[in-house]
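Shown here: the complex without one of its protein chains, the others still in place.
Entry: chain A
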């Protein structure tokens, strides 16, 4: 089982409470689709993804980005049970959406970068280390039900 120190729990809660999900969610997803264009393969039905400008103004992408952040919020509210929290989502991504789990890391990287850009020097090396640990646990949980 994942063990979190008081400090780590505090850092994760502090990061997420400083975020506006409606702002950072769309930004992180857009960044992922632009920086790693092959991830667009999962968004065929979302409309125009032709270039960076189109992606950034796509309302379906924005809505989905917000959805993702709220999904992460569920893990933040249940740090000792992240695997259980995501069991259903993991099955969904595997059986229905057929998403290669490596993509979870790519999106996680983009979210990290968005948070870094927002917090600047406040996103210290220690803070990043804790956040990366959290994302690694999330990614692992989302990949758990693949077979």
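Quick note on the criterion: a residue touches a chain if its C-beta (ideal position, glycine included) is under 8 Å from a C-beta of that chain, and two chains touch if they have at least 3 such contacts; residues count from 1.
Just so it is clear, contacts and distances are computed from a predicted model.
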{"item": "Listed names \"Peptidase S26 domain-containing protein\", \"Dynactin subunit 4\", \"Hemoglobin subunit alpha-D-like\" or \"Autophagy-related protein 13 N-terminal domain-containing protein\", with the criterion being the UniProt name of the chain not displayed", "value": "\"Hemoglobin subunit alpha-D-like\""}
{"item": "Residue among A:9, A:34 or A:79 touching the omitted chain", "value": "A:34"}
{"item": "Option touching the unshown chain, where A:2, A:76, A:89 or A:116 are the choices", "value": "A:116"}
{"item": "Residues belonging to chain A that touch the chain removed from view", "value": "30-31, 34-35, 52, 56, 109, 112-114, 116-121, 123, 125-126, 128-129, 132-133"}
